[in-house]
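A single protein chain has been omitted from the complex, and every remaining protein chain is retained in its original position.
Entry: chain A
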Amino acid sequence: MRYALVFHAPELTPDGPQPSEEGIQEMMRLMDDYAAALNSAGVFVAWEMLAPHSETKTVTRRTGEVVIEDGPFAAAKEALAGVVVIDVPDVEAALAWAEKFPGTSYGTIEVRPAATSFVDGTWTRPGDGPTRSGDCPSHPDGSS
């Protein structure tokens, strides 16, 4: 079943503390290790790290016409910084991965199950069966 690891972190501001070049390199290396681990475990679906909210456009047609604006309306202290989608049997496995996300040293990971996913041209729900081949979510004692 698919889980989104939704990552929130403080955004860099020009007058705020800047990470060192060394620190950035180290974090990129850790993120790279993490991506490789997701890949080799066969649970990887997608990973997007996002540009700062200043580069965001908001689109709505709530009022009946298309309104495009710059940025989200309220800048929070922690902003949405990235989304990793993984396909694992249950929330315990998702948590095991979330714990290892390198960004948790400076931000927060939200572990959110997918309610329904558009996979291979069709909508699937968690109850429809495994979304990845070779999945084996059952447990000897029936617990999870």
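Everything that follows uses one rule, which is that a residue touches a chain if its C-beta (ideal position, glycine included) is under 8 Å from a C-beta of that chain, and two chains touch if they have at least 3 such contacts; residues count from 1.
Methods note: contacts and distances are computed from a predicted model.
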Choices "ABC transporter permease", "RNA polymerase sigma-70 factor, ECF subfamily", "Peptidase" or "phosphoenolpyruvate--glycerone phosphotransferase" - which one is the UniProt name of the chain not shown: "RNA polymerase sigma-70 factor, ECF subfamily"
On chain A, residues whose C-beta touches the chain left out of the figure: 17, 19-20, 22-23, 26-27, 30, 33-34, 36-38, 40-41, 88-90, 92-93, 95-97, 99-102, 104-106, 136-141, 143-144
